[in-house]
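The complex appears here minus one protein chain, its other protein chains still in place.
We just call them A, B and C in the order they show up, numbering each chain from 1.
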Amino acid sequence: MHTAALKAERPASAADTPMLSLSGVSKSFPGVRALHNVSLSLYPGQVTALIGENGAGKSTLVKILTGIYQPDEGEIRIGGDTVKLPTADAAFRHGITAIHQETVLFDDLSVAENIFLGHAPRNRFGLIDWRTMRANAREVLETMGAGHIDADARLRDLGIANKHLVAVARAMSIDARIVIMDEPTAALSAKEIEELFELIEFLKSDGKAILFISHKFDEIYRIADRYTVFRDGEMVGEGLLADKPQNEIVRMMVGRAVDHIFPERQPKIGATILSVSGLSHPTEFDGIGFELRQGEILGFYGLVGAGRSEVMQAIAGMTRTSAGSIALDGAPIAPKSAAEAIEAGIVYVPEERGRQGVVIGLPIFQNVSLPSLDRTSKSGLLRLAEEFSLARTYTERLDLRASSLSQDVGTLSGGNQQKVVIAKWLATEPKVIILDEPTKGIDIGSKAAVHGFMAELVAQRLSVIMVSSELPEILGMSDRVIVMREGRIAAVFDNKGLDAETLVRAAAGIAA
Amino acid sequence: ESTKIALVVKSLGNGFFDAANKGAQEAAKELGDVEVIYTGPTAATAEGQIEIVNSLIAQNVNAIAISANDPDALVPVLKKAMDRGITVISWDSGVAPEGRQMHLNPSDTDLIGETIIKLAADYLPEGGDVAILSASSTATNQNAWIEAAKKVLPEKFPKINLVATVYGDDDSVKSTNEAKGLIASHPDLKAIIAPTTVGVVAAAQVVTDQNLIGKVNVTGLALPSEFKQFIDNGASQAVALWNPIDLGYSAVYLAHGIATGKAKAEPGARLSIGKVGEVTLDDTNSAAMAPPFQFDKSNIEEFSKIY
Amino acid sequence: MSALAKNRELWLVAAIALLVAVITLRFPAFARPQNLAAVFNDTSILMILALGQMAVILTRSIDLSMASNLALTGMIVALTNANFPGIPIPLIILEAMAIGAALGAFNGMLVWKLGIPAIVVTLGTLTIFRGATFVVAGGTWVNADRMSPAFIALQRGEFLGLPVLSWFAIVAIIAFYLVMTRTPVGRSIYAVGVNPSAAVYAGIDVGRAKFIAFCISGMVAGLCGYLWVSRYVIAATEVANGYELNIIAACVIGGVSIAGGIGSVGGAVLGALFLGIISTALPVINISPFWQMAISGTAILAAVILNARSERKQGRIILKKAEAA
């Protein structure tokens, strides 16, 4: 039955009436307006690319379409009827299937079951028919060109790329009319991407409506028929891709003169403060070597999953390395925990704010003072006055918006949480600060504050490593840029007349 | 002001003690102006009894009559009770002498020891292997009886061979497992002696379930009402017990006597226990109420209606 | 490593075989089929209970109230039987399962609708149910002479050479196997434990799955309430006191992960058997029963350490050469 999804039976019809259309959809999270009055149409037999910067609201829209989130307002129409999608199940039943950005699968279940959980084939007693399920799973994988994946294997034993293929297979196993793919290629190799594109072509010819999200323009131009651009939660343009050059779309995406929001600064670069050489990890990165100079902002660019976070976490003591050395101010260091790195003067502002950054449940001032407790307390005894003044100093410099320092950080907006996180590490008075996606998912105003503050930091002779996947940010802030690809350094550039295309090519491994 | 006597038992919800309570209430009625507080912990632990004794002290009861879960652990709190002027006696399962004024054994320890062996031997003219399934390994009374039984074995019952002593903790499951273990590890076992009302039922049930009626005889101390069916089906020939109603009656009677000063607990004293008769205290201030009474096919029907 | 993970049950079988072999060395009759059948029969109730507990643990919850539920349900059905000996036993069994399930549903509702952690809810109902046992019985107990012969006899009867009690266990094992592996409900219980947020994406109501698991564990505890009182022919307040930890221990030894999502019917059954063999064999081979506790404690620790090794999370791999290797 599901295999029908993969056999072209109907001829592709170039229908002009959308199969799915969305209008006036808004969605807010505490402190963040993720979507505002957006619209979107998907047409049968066509691929629509959804384009937008990080945090533009793409994934939020996907979650609304798959019944995970409920929109605050707006309307969803499928084939002309207005529908409600209160649960993931309801979305399935309306023929919507999705490959989500994060692989939301079950590590301890088999591949076959991951593909068919919730719609497994049953025998005539109503019991799940494992034999058929396995056979079907093999067939789906086979059709996708992922026949090398064992349907009986436990998902946990698969690499990330194969996990992603399973997620694709799960989406394909549902006999859906509408297929959504949120950055499906992020974790795939070139060959696998090729196979995925074949599959998409096939789905197109089968008359499915496809929503395709990617940050890679070569992919978008290769596979998509239409585009829709989101910027900061709003729909700013849509149309046929064929008559739209890339630079116009980029302008729509970014939507503002980039140099306006980035602070002007006159870098005063000093001597080398941090030098890393030959840093390797058994599975994550290899032979990483670079130098960071005083008063410098060193940008790390790469596609999501290039391994930048892992390198930074190794430098900050969170990850063990297998080889290589780190020297700070000329003295070799080998931090074995975050505590040791902080003591040495290297701090890491993590990427996953919710999980690694803020301690929700504790008030703002306690979050800020956490890494500096040894300084604010006296022989182990807390001194609240010290903590408050420390917290005030740094949060006010970052222009934090909060009603009091005793407020639970969990009640702050994402951008303000990020400010607390940055304040917390700044309060340790580091020599080197590593910011991993410092403005991920925060609003424009907060972004400007963070960028302004970064400029202030380097002006005070601090050294900054900034990991970012946002081209404007990399270009607007860095003195030098290191591009990483698949766990290795792919290129190093001086940020003088550097253009986005060069970086993208280096990151994707396309020869200039 | 009426005399308040607390009857503290090992645990509530136990048939034997409920019967004792019946006797205690009878004694209260007979003595007049006596209030009996029947209480005990839910699980048979010393800690639970200590909490209860503490609250009894606070209530200013006149006397505490306790069947103890542990002979030693209760001593400090009972001493405290005596310091506050409360009469303390133990009955059924005793407390170390420093923790009470007197102890009432249901029966003479040596006599019980001999009786439990005799119950088995009577039906084993050829002799053979027997094993003991006791209650908890810390139970004072059971241990004393087993000691006494072992003493009489060589001279009076030379043909009886005691092969094992195991403990079922007065827990049905554990007793069942232990009884099965005995049967499995001693193929020639002729009798299981369980000087505990919980263990004896468990053992008889095992013998019944494993179709060993006629091969293994279960005997020991049993409440007739609980045990009747096993006499009827032949899993057991005969068991013994004293009258728990009389025991509760006597405990309250003695506690009342000492608390009101009518009697004095000292070695050699002869104390009245009303309709049950009279006891004499030995040099540890212990006394025995009555010889154990045997139940078999001829009389179990009648007694099972009483207790 | 992964082979070991896959063969958790095989490891247990090997451990049990070794255990039986060691016991047989000291006591040859132990390995006789009749005796092994008897051990199985003795362990039946623990096996059934462990299966119910497994369903709950799989959803990242825990049911500490099972033993109390068993005591309460056992008491109610014993009282029913004592007062209305005419009610046929199959009805009594249904009553037991219904009462047990209702008690389980009470736990489940608190977990589902109020979001109170399962350990807190069942810590509370652990004492409530046992207290209620005392109250419904009016502080007394029900013993053999108040139970009808059929009530006691049913599980002792034989069918195809095995006691009916063993058949209860066998049917429960088969039923659990089918439910846990072959029905959407069973699979959703696993899915919720493996990854609750992914379960939401797959259209599963996480709270409802937990509720169902609690109903299952309650129903099973109720059934065992009847089996227990008719087996030991006594219904009293302290029945199965503290047994909840044995049940959880059986699950843990059987490889059910306390973090949810991992565990199998075979594992839970073998874990129960392992404990059952220890408790029945020690008296037989003349090892002081005082060793029993320390042995099962060691077995639990060994099982956790082994399982943790096979569950070690495997990270994502970026370097292509590392993934190929």
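Here is the rule we use: a contact is a pair of C-beta atoms (placed from the backbone, for glycine too) under 8 Å apart; a residue touches a chain by one contact, two chains touch by 3 or more.
Note that contacts and distances are computed from a predicted model.
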item: Name under which UniProt lists the unshown chain, selected from "Glutamate mutase epsilon subunit", "Dihydroorotate dehydrogenase", "Autoinducer 2 import system permease protein LsrD" or "ATP-binding cassette domain-containing protein"; value: "Autoinducer 2 import system permease protein LsrD"
item: Displayed chains contacting the withheld chain; value: A, B, C
item: Of C:13, C:178 or C:258, the residue in touch with the unshown chain; value: C:258
item: Options A:90, A:370, A:459 or A:508, residue touching the unrepresented chain; value: A:370
item: Among C:59, C:80 or C:125, residue touching the chain not depicted; value: C:125
item: Residues belonging to subunit B that touch the chain removed from view; value: 12, 37, 39-43, 45-48, 50-52, 54-55, 57-60, 70, 72-77, 80, 84, 137-138, 143, 167
item: For subunit A, the residues touching the chain missing from this view; value: 30, 261, 318, 337-339, 341-343, 348, 350, 355-362, 365-366, 370-371, 373-374, 376-377, 380-382, 388, 392, 395-397, 399-400, 402-407, 411, 413, 415, 424, 443-446, 448-449, 452
item: Contact footprint on subunit C, counting only the chain that is left out; value: 62, 64, 110, 114-117, 119-121, 123-128, 130-135, 139, 237, 242, 245, 248-249, 252, 258-259, 288, 290-298, 300-301, 304-305, 308
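Everything below uses one rule, namely that only the chains that are shown with their structure count from here on.
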item: Chain contact topology (line, ring, star, complete or other); value: line
item: Of B-C and A-C, whichever chain pair has more C-beta contact pairs; value: A-C
item: Most centrally placed chain - per-chain CA mean versus overall CA mean; value: C
item: Subunit A-subunit B separation of Cα centroids, rounded to whole Å; value: 74
item: Between subunit B and subunit C, centroid-to-centroid distance (C-alpha), Å; value: 35
item: Parts of subunit C lying in touch with subunit A, wherever the complex brings them together; value: 2, 5-6, 178, 181-184, 187-188, 190-191, 194-195, 197-205, 261-262, 313-320, 322-323
item: Subunit C-touching residues of subunit A, taken from the complex the two chains share; value: 66-68, 87-92, 100, 104-109, 113, 117-118, 120, 126-128, 130, 154, 156-157, 159-161, 189, 281-286, 305-307, 310, 486-487
item: Of all residues in subunit B, those that touch subunit C in their complex; value: 11-15, 18, 42-44, 166-167, 171-173, 176-178, 180-182, 184-185, 187, 201-202, 205, 209, 225-226, 228-229, 304
